[in-house]
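One structure is given here, and the rest of the page talks about it.
Excluded from the complex is one protein chain; the other protein chains are retained at their positions.
Lettered A, B and C in written order, each chain numbered from 1.
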Amino acid sequence: MERIYMDYGASTPVDKEVIEEMMPYFDKFYGNPSSIHSFGREAFDAVEESRKKIADIICANEDEMVFTSGGTESDNLAIKGIAFRNKKKRGSKGTHIITSAIEHPGVLTTCKYMEKIGFNVKYLPVDKHGLIDIKELEDAISKDTFLITIMFANNEIGTIEPMEKIGKIAKEHDVIFHTDAVQAVGKVPIDVNKLNIDLLALSSHKIYGPKGAGALYVRNGVKLQTIVHGGGLEKGLRSSTYNTPGVVGLGKACELGKIRIKKDMVYLKNLRDMLIKDILKIEESYLNGHPEKRLVNNAHFRFTAIEGESLNLMLDGKGIAAATGSACSSKKLQASHVLLAIGLKPEEAHGSLRLTLGRMNTKEDVEYVVEVLPEIVQNLRNMSPLWNR
Amino acid sequence: MERIYMDYGASTPVDKEVIEEMMPYFDKFYGNPSSIHSFGREAFDAVEESRKKIADIICANEDEMVFTSGGTESDNLAIKGIAFRNKKKRGSKGTHIITSAIEHPGVLTTCKYMEKIGFNVKYLPVDKHGLIDIKELEDAISKDTFLITIMFANNEIGTIEPMEKIGKIAKEHDVIFHTDAVQAVGKVPIDVNKLNIDLLALSSHKIYGPKGAGALYVRNGVKLQTIVHGGGLEKGLRSSTYNTPGVVGLGKACELGKIRIKKDMVYLKNLRDMLIKDILKIEESYLNGHPEKRLVNNAHFRFTAIEGESLNLMLDGKGIAAATGSACSSKKLQASHVLLAIGLKPEEAHGSLRLTLGRMNTKEDVEYVVEVLPEIVQNLRNMSPLWNR
Amino acid sequence: MDEQYTEMVKDHFFNPRNVGEIKDADGVGTVGNPICGDVMTIYIKVKDEIIIDIKFKTFGCAAAIATSSILTGMAKGKMLDEALKITRDDVANELGGLPAIKLHCSNLAADALREAIKDYRKKNKR
Partner (left out) sequence: MDEQYTEMVKDHFFNPRNVGEIKDADGVGTVGNPICGDVMTIYIKVKDEIIIDIKFKTFGCAAAIATSSILTGMAKGKMLDEALKITRDDVANELGGLPAIKLHCSNLAADALREAIKDYRKKNKR
């Protein structure tokens, strides 16, 4: 059976060019980049060249990038790194963190942990489209607030938060601003200086790079406490032997991302809008997330009276890979906190479907999904005691 | 110029078979292992199969392995993970950690950090060969001791610590025993049950696997606090999307390591002993580390009146990649803490040379090194004001 | 750590048996809650204490649908007293096992059947 992958939000295939770029670093340039011999130096050079490319995609300086193992670690380093600097170094600030109710677990679980160990966290609510309220953000800031951490774009419903406004407010109030941009990089043009972002998390495997690699942008002058202690690489911010192929792969992915972003955006938006238009023809189907302020590759729906895991497995049976915010597909058996935060009832959240597009998707893929989906929805509804028509 | 790599202790090339095994996971089986569709399931299966192989090389159960980004993160997770469990959960134990003076920075810097935040750490001294004293270890244990963390084999001088005895004492005193086995795995047969090891850190890139992958063995029943908060994979111990190719590569490396260990040990020991025998013919040259209880691939020397960085760069000029504990090659400009701990004076520590062998080294490599080295040592001594003969 | 569905589960999920309603059912049982993501209704026709027809409607995950499907097959033709003895474990075993996290939440079919039988007995009190 031919298979169609529409779960690029979960992970992407590694681009052929990226693989090609990485390959020599497995068994040819395998030296430890910290070693002084030629094997080390050639690896070091590759790491530093990649650093430039990674910085470039968010308009940062190369010496502002710290390599990590992925988006989750970047989020952890950003939040704990700022928080664990001792109070004096944080200035006169207190223990208050502001975040949103719809963050990725990399941020949300970290914030919950921070609460447990004595910090105070404000979880800003969002409207029905998933947007935070700027006024509410400003009101939440107190003299104790040292960190605002609000995601660039949501991984489930694709809503893009008002970064420029948040950045402006953070700056005015002299509060550090971290953003989880894992889903945004490569799909939204980003300039950390224009947006007044102090810390930004990105992940390689969402932008056609290899899994297990990521980076944290740390604005010059912003000081962090490391969370992985060791030999003291990355100005002491992140120890462990450099993952040379990973870094090189992430570098190449960023380079390609920067070159292709305009084309990608037009291409993906076009496919996405086809998907949305045709899927909304299904009776009692709804689009989740913001109608305009959404990632170009994200289409998120809910269907009355059916359950998302079943829907996804039925699609899988037809060769289509998608995702859902249904409780049943998660290990915790709880409906997605994002869908609840935008005001859906648990039973509504269960019936959700996320389709996230990528470079390899075609018009034919979209047509196939749009052809197959209505019948599956109908079959499941026929089976459902909640569908009485 | 032909180049000879004798710095396998710093990092290894990835084995061809390992690369082959990893490749499909970049752009064929690229699904997120946590996804429920077929792309996710095929990745999930690969991850779980690799888990078995990794557990196997240390005779553990597959459900006792936690994937990390490398040896350093594994060490951090082990130490902080135990320490940050709240006191009650640690039992009646206090805040006392016992380690050795010659640990890798992954352990040592973490221990220093633990001291800074209120824990008490005892750094056991070592004898001139780098061995801890078992009696001293036992004496150091108090009712407040909750963790012993002592490395399996030292990364600089190759000394193998008395694991079985340490494990026995830890068990008798009901103290958790962590060991950094990054250098030992694949070069020393390990059975975590026989040795009473509770936590064990290993790293992929030291055993012909890819960089950026590692694992922590966590004995069933031992509870840790996670250090990377997020989606809650690995029983909540380590979040972030699985690095499928990394995990698969580490798995294959362990599988090959297990198959080849006997042959490797004989082969490497033979080359190592050739190196030692011939290099010690150089005037005022000395072997560091234990004459017998040492890694089969480690040969570590010092030479009077010359400095290690220069020596290593001269060797590099002849195409030979080696390492040194000289201050000048480190970012901190301090002589190796390991060499100082075995009683060398700083000026002696500067003149050190580490040659670490690997599977790809040949007898001819050894012969070339042995041929080139004496002249380089002589040239540097001729240039040295400390060499007056 | 195997948390995946067996072939048998997939078969009953993709090709569920006995889906539907019985308009003139002798007993109907519904369990579950849409908030939790699983609702199951079982319809039975009974003759001489024997389940001569059984159908289900299920809102829920693959495990919920598969357990409904296999349970209806197991119960059909059984005496009511026999059918009452079918446990959740029996259902899971018949499917070759269920992922651990699905074992308790989605495995409601045996309960729904019991409710249906109870309903039948209530209506047909002698």
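Descriptive notes on the structure:
Here is the rule we go by: contacts are C-beta pairs under 8 Å (C-beta built on N, C-alpha and C of every residue); 3 or more make two chains touch, one makes a residue touch a chain.
Since this is a predicted model, take the numbers as computed values, not measurements.
Only one residue in the set B:Ala201, B:Ile306 or B:Leu339 touches the chain that does not appear here, and it is B:Ile306. Here one chain is not drawn; of B:Gly118, B:Pro291 or B:Pro385, the residue touching it is B:Pro385.
Looking at subunit B, the residues touching the absent chain are 305-307, 309-310, 313-314, 317, 326-329, 331, 333, 335, 345-347, 350, 382-387.
Everything that follows uses one rule, which is that only the chains that are shown with their structure count from here on.
Measuring from the averaged C-alpha position of subunit A to that of subunit C gives a distance of 40 Å.
Subunit B and subunit C have CA centres that are 55 Å apart. For this pair, subunit A with subunit B, the centres built from the Cα atoms lie 33 Å apart. The set of subunit A residues that touch two or more partner chains comprises 309, 313, 329, 331. For subunit C, residues touching at least two other chains: there are none.
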